[in-house]
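The other protein chains are all here in position, but one chain of the complex has been omitted.
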């Protein structure tokens, strides 16, 4: 009940942002619209939606942190791209996962993909391992530790 | 309601196609609803016809936007006549469909699509807007694609692929023509185009747009050298579907040609020569094709082509007498061709084949039915005073007066071929003894039907035969109507004034 | 496709995309958009969902067969088209408008209902097509 | 610009027709799509093109003034696009179905209905 | 002031996009190409969008720009993941100088089920992955 | 050089050239994966082009088109992946 309400409010806010009209009527309209959509979609499993309240602000703060990481990643890749020689040592690495829920795994994978030299390829069917393609896998253990200590830890802190 | 009277047929068909979609799984109910819908459409069509007959051309401005800014529907005599004929054919075919089309097809929206098809036909006849005509054409062709291919066995699918490719191609050429026309005149209302195209200085471009229309519509209406796809496609679907295709689909192309070449384009020597040549070749080629066929459906198919040539030839002459002949022929042809394919279906139900070599003995075993079928057959031939005879007088006369002796020869040739081939068909199918063939066991033969079912099978044929007889023996009425339509067409300012309220 | 990543991403995308589709629909009369594109966006959202969660799941979310959206949408468009005939003896498709415009949507009129009909039909038709294909593959 | 677009339209027509004339049904459909695009471009072009002035009335104004693109061809093309979509969708399925029944993609194998039966 | 922001964001944006393009063209295997273009393009396009937000300086535009960026941020990596793993199914080889491939032989060829890292190859029968 | 000219004469050409470079990758392939990735990138770049174009024409409404583009590009990629996986399974 409560999660539904929160989703509803969240969608209403997105609506207001989209339309760019910040008044009560629009809020009301957006609310009704979101309600209808949620009602239609009520069959969708919404695991993890109970934490909407906590997640929203954390996502915002995480966002700015992430932009920074992203910029760094791009500079690194840029260097690789414009220099005539390749200095990379790529490979696919199996990364054991602490993240358990769908949301956690998805976010982690997406963040990995968006950061320097890494691409999350797939999750094992039993959700225990994330296979990551890296551009700079100089040392496999170090590579794994970097991600686990960096993104996964930060992310799980936010989400749990 | 009288303000909108001429578009009521459209409203009725759209309503029923929606309703039928809601009744998705209730096949028996669908049958009744569809027949009722067609009956209503028939009543409405008669009403519209009488209204226009008494009050003259009636225009409905959709959205209340005056022409040329919105889409208008123009109920002139030609349009309402064709709407009426569509309603008659549609009514007969809906009954025939209810009894003859297999359940599996009905379960997949047959009737709904059927109403969409009729909707499209009516819309095409009524619209006064050239782009809107394209849109109506598209609903017609998509509906026909669906009807031709659903439940497709090998033959139907083969037919459908070709049918699709050619019709799509035709639509593209139609659109090209439309683009050129819009580029020249900046309007889409046909009456408005007619006025504005007269001001275009570059007549070559006008001719080019005309040629593009001719080819686009020509593919649909099966004119030489554009028709070759047709014989392989039209005979493949169930007879009820073939009947509508044969009766109306090619005619809507002819209608479009008539409309465009009387309303928009002024008489032009290049186009006249082109049309005449195509018409003569069409008659010849269709006739020649009919001679060698062994399947009665294919024989009828080639006659469609051959007789389209009659109408195009008349159109090419561009005189009032010829036009009256064309219109009369059109009226006759729609009913007769629909009926012939229903007959094909009936014969199939009796004998499980429409191959003349395998058929026989119908006259001995079904004398009354045979005589019933003889009437449309001989009407097709144009045995006087049956319906096919009368328009030939006008056409022959007009070809003489225009001193187009090749066309005259073609008309005679076409009539003769029709006579000989139909006589041969009669001898083969009705007179000859039934040859020994293996009749499939798993088939519900006509004889096994209940009396009511038999009646339902025969009724549409009898109904259309009755209409044909009326056209033949009441030729005076039809001829007066045709003459009136011809006058309206040849004096297009009547149409233009009605549309543009000048 | 059995991938957790796609699955969870799309379950968040679905409502947002639907919202976006309504947005596109409603603003069509003033800005680029309208029933057709709106409907396409909505159906793409469902298609996406069906790719990630499987067709049955998506169907159960939709509750009714998308095929029924077609007559339903067409009926709305049809009614908005013929209402002038029925109610005020005006020609087919004449626009009927409420006196005062309301926020967000602007003027309320039959054209809006017409566009809504288009929206539903497009969803119904595209989903019917794509779902049927997916099932028969 | 118009000249180049005209040439491209020609290329689209030519490619479309060339593809339709192939024997493969898949190519037939690709050809149909290309031809359809060519036709749309033709209508667009012949309606005369205008850069950067969409036919949308400014939020502050009530009528459209000055230079603007002709909205009519746009509306026509939109309709044509949607219709073509419907037809193409149907065609794709038709081809699939035909292939399944006939076991061939070769259009030249589709000529039994012309034979006597 | 705003203009300067626009100059900066648009230039950077265009630059990243260009880099992504060059990278896509230059990188030696599929995985590297995916890797390169996802990052660069996302940032580049994001910046270009932000320059539009700066230019218009309207809340509705800004929110819309944000919506697009967020949307790209969500979808781009998912897309990369999908196409990347597909590439693996198709048997696209890693670049010759790659040093490791932990994914090798982990996929079940017919079901595309993916085994985890801990399970040893020898006892695969007894450890059917739960779905 | 004002913002307009800068965008017009520098940014847009850079983006256009980027598109062409990506198209070269599309052309070269060799795998279908490369083409799909290239197509995806082309669409992404188009979003940028649209952003710049909306500035140049002072039409913020064009940005909505970019959203549609982003959405649908994603679906395209998903569909190709879906297809390729299925085809691969069936082989």
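Note that the chains are named A, B, C, D, E and F in the order they appear, and that numbering of residues resets to 1 at the start of each chain.
Here is the rule we go by: contacts are C-beta pairs under 8 Å (C-beta built on N, C-alpha and C of every residue); 3 or more make two chains touch, one makes a residue touch a chain.
What we mean here is this: contacts and distances are computed from a predicted model.
Visitor: UniProt names the one chain left off this complex as which of "Monovalent cation/H+ antiporter subunit A", "Branched-chain amino acid transport system ATP-binding protein", "Sarcosine oxidase subunit alpha" or "ABC transporter permease"?
Guide: From the choices "Monovalent cation/H+ antiporter subunit A", "Branched-chain amino acid transport system ATP-binding protein", "Sarcosine oxidase subunit alpha" or "ABC transporter permease", the unshown chain carries the UniProt name "Monovalent cation/H+ antiporter subunit A".
Visitor: For the chain that was dropped from the view, give me its touching partners among the shown chains.
Guide: Visible chains that the missing one touches: B, C, D, F.
Visitor: Among the options B:200, B:266 or B:469, which residue touches the chain absent from this view?
Guide: B:200
Visitor: Taking the entire complex into account, which one of B:219, B:263, B:346 or B:373 touches the absent chain?
Guide: That would be B:219, which touches the missing chain.
Visitor: From the list B:162, B:235 or B:307, pick the residue that touches the absent chain.
Guide: For the chain that is not drawn, the touching residue is B:162.
Visitor: Touching the hidden chain in the full complex, which residues of chain C are there? Just list them.
Guide: Per the touch rule, chain C residues meeting the hidden chain are 28-37, 40-41, 43-44, 47, 67, 70-71, 73-74, 77-78, 81, 92-93, 95, 97, 101, 106-107, 109, 111, 114-115, 117-118, 121-122, 124-126, 128-130, 132-137.
Visitor: Extract the touching residues of chain D with respect to the undisplayed chain.
Guide: Considering the whole complex, chain D reaches the absent chain at 1-30, 33-34, 37-38, 40-42, 44-46, 48-59, 62-65, 68-72, 74-75, 77-79, 81-90, 92-97, 99-101, 104-108, 110-115.
Visitor: For chain F, enumerate the residues touching the unshown chain of the complex.
Guide: Residue positions of chain F that touch the missing chain: 8, 12-13, 15-17, 19-20, 23, 26-27, 29, 32, 35-36, 39, 42-43, 46, 49-50, 53, 59, 61-62, 64-65, 68-69, 72-73, 75-76, 79-80, 82-83, 86-87, 90.
The working rule: only the chains that are shown with their structure count from here on.
Visitor: Any chains in contact with both chain C and chain E?
Guide: Per touch definition, common to chain C and chain E: A, F.
Visitor: Determine the chain that sits nearest the middle of the structure, using the mean of its CA atoms as its centre.
Guide: Smallest centre-to-centre distance to the global C-alpha mean: chain D.
Visitor: By CA centroid distance, what chain is farthest from chain B?
Guide: Chain centre farthest from chain B's centre: A.
Visitor: Any idea how many Å lie between the Cα centroids of chain A and chain C?
Guide: 29
Visitor: Quick one: which residues in chain B touch 2 or more of the other chains?
Guide: Where chain B is concerned, no single residue meets two or more other chains.
Visitor: Scan chain F for residues touching two or more other chains and write them down.
Guide: In chain F, residues 61, 64, 67, 71, 74, 78, 81, 85 touch at least two other chains, as defined above.
Visitor: For the complex, which residues does chain C have touching chain B?
Guide: Interface residues on the chain C side: 67-68, 70-71, 74-75, 78, 82, 84-85, 89-95.
Visitor: Within the complex, which stretch of chain F touches chain E?
Guide: Per the stated touch rule, the residues are 2-3, 6-7, 10-11, 14-15, 17-19, 21-22, 24-25, 31-34, 36-38, 40-41, 44-45, 47-48, 51-52, 54-55, 60, 63-64, 66-67, 70-71, 73-74, 77-78, 80-81, 84-85, 88-89.
Visitor: Where on chain B is chain D touching in the complex?
Guide: 131, 134-135, 138, 141-142, 145-146, 149, 152-155, 157-162, 164-165, 168-169, 172, 175-176, 178-180, 182-183, 186, 188, 231-233, 235-236, 293-295, 355
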